[in-house]
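Only a single protein chain was left out; the remaining protein chains are all shown in position.
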Amino acid sequence: QYSNKVIDRMNNPKYLGEFTEEDAKKRGLKLVVADFGSEACGDAVRLYWLVDPKTDKIVDARFKSFGCGTAIASSDMMTELTIGKTVDEAMKITNLDVEKALRDDPNTPAFPPQKMHCSVMAYDVIIEAAAKYKGKNADELRDNEIVCECARVTRKEIEDIIR
Amino acid sequence: MMVYLDNNSTTPMDNRVKDIYCKSTELFGNVNVIYQLGIDARRAMNEAYDILYPGIGAADEDDIIITSSTSEGNNTVIKTFIDAFLKGSGKKHIITTVSEHSSIKAPCAYAKTLGMEVTYLYTDENGRIDPIELENAIREDTALISVLFASNESGAIQPIKEISQIARKHNIPFHCDGAQAIGKVKVNVRDLGVDYFTFSAHKFHGPKGVGGLYVREGAPYVNLIHGGNQMGGKRGGSVYLNGMIAMAEALKLANEHLDEMHTRVAKLRDKLEEAILQIPDTKSYVDKKYRLPNTVVASFRGIEGESMLWDLNVNGIYAATGSSCSSERLEGSEVLEALGEDPEIAHTGIIFSLSRFTTEEEIDYVIEKLPGIVERLRAISMTYAKVAPK
Partner (left out) sequence: MMVYLDNNSTTPMDNRVKDIYCKSTELFGNVNVIYQLGIDARRAMNEAYDILYPGIGAADEDDIIITSSTSEGNNTVIKTFIDAFLKGSGKKHIITTVSEHSSIKAPCAYAKTLGMEVTYLYTDENGRIDPIELENAIREDTALISVLFASNESGAIQPIKEISQIARKHNIPFHCDGAQAIGKVKVNVRDLGVDYFTFSAHKFHGPKGVGGLYVREGAPYVNLIHGGNQMGGKRGGSVYLNGMIAMAEALKLANEHLDEMHTRVAKLRDKLEEAILQIPDTKSYVDKKYRLPNTVVASFRGIEGESMLWDLNVNGIYAATGSSCSSERLEGSEVLEALGEDPEIAHTGIIFSLSRFTTEEEIDYVIEKLPGIVERLRAISMTYAKVAPK
């Protein structure tokens, strides 16, 4: 039910870790740390970026997580996908990109559908980090991409319903 | 090594049970007919009853209806009182607890859609309801009290005898979901004073798809499955005879191994629990004197339960985060929250449930693996991160 990539990344996350202000200073980069979710709710992820302020490029990234195996593997992949991109480019990464990147073959989902929500955090935390970097409110940066493919639900729809 | 510690969800079949289970598929004749095959089948059925009745302490005049599961039995009981309500009993109120299984909560929710009312009693830090609160919750129009024997999640055992006395005093039928009772404690339904008692064979090393619903003589009863005169007209559908026979055998063996459960197995459980508590930032829940002898519920700060299951699984260890369906429903945390735990810790709960097949070697293996797993997962964990967002 889980792709080998999910299994690998859960068992050996590549981008697990954190950066400190000192790390950033040494490399002349800007540290961005953002959280999404909360341990009280049961799922949370923290993303660390080292961004080049001149080019807005994410030079390096790490994550920490409080979530299931799927969440950890998704966070790891998401973290990898952001590296080398500009902050604006990174914002275009969705949980579906993360899920696709975790597939072993293009036509087999990386994890069971009921685990899809675990990868959504990976998208949200990018927006949080981007907002932090830009000094904006995260809500302004969210748009209407589809977050649940099976049901074709957009983020805005979900938010409208929750409200 | 493979170590199965999710026995509160379901158990492997005992080989002795399995033998009988497979052999008795030969008894396929219809139990209700006069020909020899049917007579053989009927005899085997009666022999099974002869084990089941004393096995749970039922009296001859009581009924034990063979069902497909505890869930079916639970629904049968709740819907008996829905039926009465619909027909003007005037009793619209059900009392139950927050720690019931979905097979009680869901039909109770259904009862509400038909105009009934349900009180869910809260549990304390030991996972138990307060009988005084129960008594206070009783109303003129209380139709039924339903309290589970013990929770598969917290392992907490409810004060069933006290509850049945209160129920009797107020003349209210009392159902006990006994899915977690058989094989863990000696069950005597007459001693317990219950009017209904439900169980599933697969929880005590019997087959899946078969269970029992005890109905005390004279207790109200309405079929869930209406049909022919199988089960004395109380449940339609051809009898799952080899399942029933195997369940009887499983019950017999479960009762024979009770001592072992309370000595050897309980000791292994204690050993595991102590080893867990040696790991920093861990906690276990529910006072042992109120807990099933095979169960440890523990939390591991910073480690989300599902990720813990993952790593345990990688090491061949099978445990649980909450009710059987929690892996899809993310409700595992409710268990610890109900035991008064903080929300951040509540999601780190793991339930280990042993069986009479659990060996010391297995527990030692788990004890050996646990610290490394915890270390690895805490290295991933946000909770233990040094840098936080400003």
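Every chain is named by a letter (A and B) in the order it is written, and numbering of its residues begins at 1.
Keep this in mind: contacts are C-beta pairs under 8 Å (C-beta built on N, C-alpha and C of every residue); 3 or more make two chains touch, one makes a residue touch a chain.
All figures in this text were calculated on a predicted structure; none of them were measured in a lab.
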{"item": "Chain not shown: contacting residue from B:G29, B:P54 or B:P343", "value": "B:G29"}
{"item": "Sole residue of B:V77, B:V239 or B:A298 that reaches the chain not shown, by the stated touch rule", "value": "B:V239"}
{"item": "Residue among B:L114, B:I132, B:L277 or B:A388 that touches the chain left out of view", "value": "B:L114"}
{"item": "Selected from B:L224, B:A250 or B:L268 as touching the chain missing from the view", "value": "B:L224"}
{"item": "Residues in subunit B touching the chain absent from view", "value": "4, 6, 9-13, 18, 21-22, 25-26, 28-30, 32-38, 67-72, 74-75, 86-87, 101-103, 106-107, 109-110, 113-114, 200, 202, 207-210, 223-230, 236-243, 306, 309-310, 312-313, 318, 320, 323-325, 327-329"}
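Note that only the chains that are shown with their structure count from here on.
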{"item": "Intercentroid distance (Cα basis), subunit B paired with subunit A, Å", "value": "39"}
